[in-house]
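I am attaching a structure below and will ask some questions about it afterwards.
Left out: one protein chain. Kept in place: all the others.
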Amino acid sequence: MFAYYMRLALASFRRNPGLTALMVFAIALGISVCMIMLTSFRAAARNPAGERSGILFAASIDSWDPKDGYESPQTDEETGRPVAPTMLTYRDARALFDSKIPDRKAIMFKAGGIFSRADKGMEPEYISTRMTTADFFGMFETPFLFGGPWNANADAGPDPVVVLSKETNQKAFGGANSVGKTVRWHDREFRVIGVLNDWEPYPKYFDVSNGSFSDMEGAYIPFSWGQVLELGSDGNTNCWKTETIDSFKAFLNSECIWFHGWFELRTADQQRAFREFLDNYVVEQKKHGRFPRPLNNYLYDVSGWLQRNKVVGDDNRALLMMAFAFLAVCLVNTVGLLLAKFLNAAPIAGIRRALGASRRDIFWQHLAESGVVALAGGVTGGLLGLAGVYSLRAWYGRFEDAVPRILPIDPANFLLAIAIAVAAGLLAGLYPAWRIGRAAPASYLKGQ
Amino acid sequence: MLSMNNVSKVFRTDLIETHALRNFSLDVKAGEFLAVTGPSGSGKTTFLNIAGLLEPYETGSYKLDDVEVTDLSDDARSALRNQKIGFIFQSFNLMPDLNIYDNVDVPLRYRRMKYAERHKRITNALEIVGLAARMKHVPAQLSGGQQQRVAIARAIAGDPKLILADEPTGNLDSLMARQVMDLLEKINEMGTTIILVTHDPELARRAHRNVQVVDGQISDFKPYEPHAAPGVAERGSAAAGA
Partner (left out) sequence: MEMRPILSALLRNRAGAILVAIQIAITLAIVVNAVYLTQQRVTKIGRPSGIDDQNVFSFSVTGFEKGFDFHAMVRDDMALLRQMPGIIDAAPIRQVPLSGGGSSSGFFSLPDKKGKESPANYFPTDEHGAGTLGVTLSAGGTFDPAVVEHKDQDGQVPPPQAIVSQGFATALFPDQQALGKTFYDDQGSPMKIVGIIQHMHGSWVGWDKVDRVILFPRVGPGPGTRYIVRTAPGEIDRVMTATEMALRKRDPNRVIGKLRKMSDDKNASYAGDSLVAVTLSVVTSLVLIFSALGIFGLSTFNVNTRTRQIGTRRAVGARRRDIVRYFMTENWFITTLGVFVGCLLALGVGYWLATQYQLPRLDLYYLVAGVGGLWVVGQLAAWQPSMRAAKVSPAMATRTV
C-alpha cells in the first residue's frame, strides 16, 4: 500500500510541478539554515571524551578574592553558589596530584619555546608545548604513531624526554620514526620518546582557556621541566592578590592560577572520596591563611566542565533557535500550500472514497505525499546547507584557522537535516491530510 | 438486494431546511435492472448517494444485501462500498493522471488484493468493455464514450453485487449512449443488480422496472413487467408485482 501511495504522490507532483517545487523549496530553505546552525552547534556541543566522559574529572577550587567572586555574577546552575576558578595555583596543583584516590591523574600547563635540532636539520620554530605528567596520554587516549609515553619515573627526574605531535615530527624529522633522536629546547637536549598520530579532539576539552578550537600543542614534556627551566604560561595567568613576586619561586608560590588538574575516578565511591579530599585540603589550607572565600569546590566531569566553560556559547544557542524559528515559518508556509493542493484535489479524493477508500486510506495517502515532499525538501535543503557550510568555511577560513573545526563537514549533520525535514513535513501534513480525509465524498460528486 | 424503509434526508442550513427524501421506501431484488426517474430536484441523486453509502440519513433503515447500514462506522461503510457497490457517474470521474489500467485498479487497491488477482480482474473487466488494447493510455486520449466504458470496467472489476449509475449517458452522443446501455444490459444479464438514475424516458424503458421520484418520495410505481430482453425471465426472484 505504501508503494502505491508513493506512486500516487509522484503522479500528483508531475501534474502540479510548480506548486510541488514551491513546497520543496520552502522546506529546503528552512532545512538548509537549520543544517548550518546544527553544524556549528554540534561541533561545539561535541563531547570528545566519549565513554571516558563520566570518569574524568577536573578540579575547580575557590582560592579566589574574598571581595569578588571569579567571573561573578555567574553562579553554578545546580548549587546556586558562585563559580570557582577553572585553573589551579602551583601549590594546589602539586597537592592535588599527591592524592592516592584517583586511578590516574594529570596536572598540566601550556608553555612555549623554540625547537631546533643540534645538527641544524630543522628550521627552528616556536612551538607551543604542553607540560604534563605521564598519565595524560592514557587518560585522554592520545593515539601514538611511534613509541609511547613516558612513565612516572620520568616525571620524577625529570627525564629529558619529549613526545612530538605528528606535525612537529614532520617539521623536525620529515615524518620518519624519530624515537631515540633528540631535539633542542630552551638550550637542552630532549630525547624523542614518542610521536602522536593525528589527534583532533575538538572541542579541546582538557584546556579550553584559549579557545575550544585552538591548535593542539606541538610537543609534550614532563611537567617538572617547567620549574627547572622557570617557564611561565603561554596560556592564561590570572592573579587576584597583591603579592611581592620578585622571583620565579615567589611566582610559583603565589595565588596566581595557571594550571589544570584532571583526575580519573572510576567509581562513585572514589568520586565521593575525592570530593571529601578537596574539601579537607581547602579547610587545612585555610588554617594557613589561604582560601579566604567560603568553601566552594567543584569536581566536574567532562560534560559538566564543557558547560562550566560555556563551550557551547550563547551565540550558538541563539542562532540554533533562530534557525528553528525560521523552519517553523517555512513549515507554516508548507501547511498552507499542502492545504491548497489537497483541497484542490478533493474531488479526486471523493471519487476514491466512492470507490471504497476509507477516511484513513485517504489520510495516509496524503500524509505519504507530504512525506515525499518533505524528503525531497530535506535532501535539497541538506545539499544547500552543505554548500552553505563550504562557503562559510571558505569565507571565514581566510583569517581564522580554527574555522574548519568549528564548521566540520560531518555526514551526520546531513542525515540529521533530512530526518528533521521528514519529521517536520509529516507534522505539517497532518492537518491537511486530516482535512481532506474528513470531507464527505458526496459533496464532491454532486453537481454532475 | 436493497431495501430502504422510511428513509428521510434533510439538508439544513442556517435559514432553510430541505427535505430531500421523505419517508422513502424501496425494495430492489437481486438481479433487477431498475430505472429511477423524476424531475430535477426531486431527490433521485440524493437517493443514489444514500444507496451508495455516500451520505448519511436522518431516519429510517437501509439494508444492503441483508446488512443493516444505519449504524455502521465509516470504515465498515467504506468496505461495503468497496465490495458490494460499483459507481458510474455522469462525468466519468476518472483519475486524469493515471492510465486506464491504474484507473480500473483503484477500487481493487482498497481491497488490499495482491497483484496477480488485481491484474486478472482488470484485464477481464477491460475485455468485457472492449478496451483491453488501450490499457496504457490516459483518459485524455480517449473519447467520452470510451472513458465511460473505462468507468464501467472500474465499476465491475471488483465483482460488485450492485451497480449505481447516475445519468451515465448524460455527456455522450446517442451512438455512444447506446453502446453504454448495451454494456449495462450485458452486465445485468451476468447477474449484477443495476439501479439507473436518469431523466431520459427512452433509457428508462430499457430497464426492467421504472420508479419515479417526486418531491423526495416515490410517486409512480410501475409494476414488474416481463421485458423482451433474453435471460431475464429466468431470474428466480422475478415474480409479478414484487
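A few points about this structure:
First chain written, first letter: the chains are A and B, and each begins at residue 1.
As a convention for this text, a contact is a pair of C-beta atoms (placed from the backbone, for glycine too) under 8 Å apart; a residue touches a chain by one contact, two chains touch by 3 or more.
None of these values were measured; they are calculated from a predicted model.
Displayed chains that the missing chain touches over the full complex: A (touch as defined at the top). Contact with the chain that does not appear here is found for just one residue of A:1, A:156, A:228 or A:328, A:328. Only one of A:24, A:37 or A:179 touches the chain withheld from this view, namely A:37.
Only one of the listed residues, A:154, A:339, A:427 or A:440, touches the absent chain: A:339.
The residue from A:9, A:29, A:43 or A:111 that touches the chain not shown here is A:29. In the full complex, subunit A makes contact with the omitted chain through residues 26, 29, 33, 36-37, 40, 114, 116, 124-126, 187, 242, 244-246, 313-315, 317-319, 322-323, 325-326, 328-330, 332-333, 335-337, 339-340, 392, 396, 398-400, 403, 431, 435, 447.
Definition applied: only the chains that are shown with their structure count from here on.
If each chain is reduced to the centroid of its CA atoms, subunit A and subunit B end up 67 Å from each other. Touching subunit B in their complex are the following residues of subunit A: 1, 4, 11-12, 14-15, 347-348, 351-361, 440-442, 445-446, 448. Residues 45, 49, 52, 54-55, 74-75, 78-79, 81-83, 87, 89-91, 93, 95-98, 106-107, 109-112, 154, 158, 166-167, 170 of subunit B are the ones touching subunit A in the complex.
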